[in-house]
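Have a look at the structure that comes next, please.
Other chains of the complex are left out, but the ones given are in their true place.
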C-alpha cells in the first residue's frame, strides 16, 4: 500500500521535474506568458481612461480576465511538444496511470504560468490603486483559481490536440468553462475592496479547485486517449 | 509474408487500379512503378494501413493487416513523400522522436552514430530548417539504420539525395533484404536496383 | 580621421580598442558616482516642500533620461546596421538593449517609490509614467525577438527593423498618452516641479547623469566585446585572442 | 547631522534607500553578469582553440569535433 502510494506519486513527480527542466531551457516561453499578462492588464487603463476610482472598481475583473487569457494562450504548449515528438504516446503506453502523469504535467504548467501571475498580481493591483486587504485577497483567489484554469485548460488542450485551427478552437472550448472561476475570483476581490466579506466566494472557489483536482486529470487522460487514437 | 489480393483503389471519382495481386516473401523487393498519378503512393499507403482498399485485402503472414493492427505496425517502417522532419528540432531530436514513435529508444550515442553514417557529422545539433533539402531527407532516412522492422515501405526515397547518398541507401536496402527483410519501393529515378530478388509491379496504362 | 573611423568599424580592430577603453570608463563612472552622491546627500539642501524624499531625484531623473537616450542610440545603431550592413553597429544595438531596459526599470522603480510619499499612490496612469512603461515593453520586445532568432544575421536585421519601428512609435505614444490624459483630467495629479531647482541640486543631478553615462559605456563596451567574440569565434584573430587571454 | 538622522532621511528612509539600494543592486548584478559572460566565453573559446591549436595554424577552417 505504502509502496504503491510512493510509486504513484513518483510518476507525477518525474514528469513534473522533467517539465520544469524543459521550461528552464526555454525561459523565454515562460516569460512571454507573464509579459502578455502584464501588457494586457496595462492596456485597459489606456482604453478605459486614467481615473483611479473607475480603475479601482474594475481592477479585479480586469486582472482576472487577463489571467484567463494568459493561461489560455499558454495552453497550446501544454501537450503539443510532447505530441509532436512522440513522448505523449510513450506516456500513454506507460504502466503508470495516465491521470497521474497528466497531474504532473498540469502541476508543471501551473508552476510555470500560473504561479508567476500570482506573484506579479500585487504589483499590478497597486497600479490600479487596490488597497492592502484587496491585494491579499487578489493573490489568494489567483492562488486558488489559476490551478483550476490549468486543470480545466488541460482538458481543452487534450481535446484539440493536433487539430488545425487548434489555437483558436481551444479558446472557444475553454473560455466558457472558465466563467465560474472568473465570477467567484473577481467577486471575492470586489467584495473585499468594497468592505464586504469574501468567505463565501472563496469557499466556492475552493470547491471548484477540489472538483477540478478530482476529475480534471482523469478527464484529460481520457481526452488524450481519444485524441491519439 | 506480404500479400495483396484483388486490391482496388478509388480516389474521388477515379478508380486508380483494380484487381491488383502480388505476393512478397522474405528477402524480396517489390518495385512499384508507373507514371505520375497512377496510384503508387496510394498503394503504398494501403500497405501501411493508412488507406483502406475499396475492395480486396492485404495480408501479413496470412492475416489481414487491419485486424493485426499494432503488431503489424511494429514490424513496418514507412518512408513517404514528406520527410517527417520538424523544422524547429535538430537532427538528433528529430531522429529520436522518429525512433520513439516506432517504439525504440536508442541512446544519444547511437543516434549520433546513425546521423554520422548518413554524412551529417557536425550538423546533428542544427535545427532542421537550416539544413539543405538532401540533408533533411538524410535525417529522415537515418531512421532506417536503427530500425528493426521487417518490412520497409519506401516511397521515392531517392528524392533530393546526391549520388553517394543514393548508393548508401541502396546498400542499406541490399543489407536489409540479405537479412531476410522485405521492401516495397517506388522511384522515378533510373537507379540500378540490384537487390537479390526483385519483383516489379506496374501501375497505370 | 575618416580612415581611422573606418578602421575601427571592423570588429577585429574595435575589440582591442574597446578593451583598452572600458576600464577607464568604469573608473570614471565610479568617481563621478561618488562625487554625485556626495553632492546629492551632503551639499544639496533639503527641499522645503518635499523634505528629504526628493533626493531620489539624483537617480530617478538620470535613469529616466538614460532610458530614453539609450533607446535612441540603439535605434541609431540599428538603422546604421540595416543601411550600411555593418556588423559592428548591429553588435552595438544588441549590447545596448539590456542596459537600456535596466535604466527603464530603475526609473519606474524609483518613480514609484517617490510617488508614494509625494502623491500618496505608487502609480498613476499619467502620460509620462505610462509612456515609460511602454518603453520597457519595447525594450523587452527587442530583446525577446533577438533571443528567438537563431541565425545571427537575421536576428540583427529583424531586430534592427523593430528598433526603428519602435523609435517612430515612441513619440507617437508619448503624445497620444499625453493627449488622452489631458482630455480626461483624472485625479488632478500633476508633476509639481516644486521650487526652482537649487543650483547644487542641478549640479548633482548632472553629475549623476554623467556617471550613468560612463557606467553605460563601460558595460556596453564589455558586452560588445563578448558579442564580437561569440560571433566571430571562427575567425583566426579570435583564436589568437582566445589563446592569449585565457593564458 | 547625526548618522541616525542621516539614515532616517526625514522619515522617508524606506523610499530613498529603497531606490538607491535597488539601483545599486541591479547595476551590480548587471556588471557581474557581463563579467561572468566574458569569463565563460573565453573559457569555451580557450578550450576549442586550445585543443585545435595545431589545426588552426594549418589554416584548416573548421572546428574539430567535440
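List of remarks:
Should a chain be cited, it is by its letter among A, B, C and D, assigned in written order, with residues numbered from 1 in that chain.
We take it that contacts are C-beta pairs under 8 Å (C-beta built on N, C-alpha and C of every residue); 3 or more make two chains touch, one makes a residue touch a chain.
All figures in this text were calculated on a predicted structure; none of them were measured in a lab.
The full set of protein chains in this structure file adds up to A x2, B x2, C x1, D x1.
In this text, only the chains that are shown with their structure count from here on.
Distance between chain centres (mean CA atoms), chain B to chain D: 53 Å. Chain centres here are Cα means. That of chain A falls 43 Å from that of chain B.
Taking each chain's centre as the mean of its C-alpha atoms, chain A lies 35 Å from chain C.
Of all residues in chain D, none touches 2 or more other chains.
Residue ranges of chain C in contact with chain D, taken from their complex: 41, 46, 51-53, 55-56, 59-60, 63, 98-99, 102, 105-106, 109-110, 113-114, 116-117, 215, 219, 222-223, 225-226, 229-230, 233-234, 236, 238-239, 241-243, 245-246.
Across the complex, chain A is touched by residues 121-126, 130, 133-134, 137, 140, 144, 147-148, 177, 180-181, 184, 186-187 of chain C. Of all the residues in chain A, the ones that touch chain C in their complex are 28, 31-32, 35, 39, 42, 45-46, 49-52, 55, 126-127, 129.
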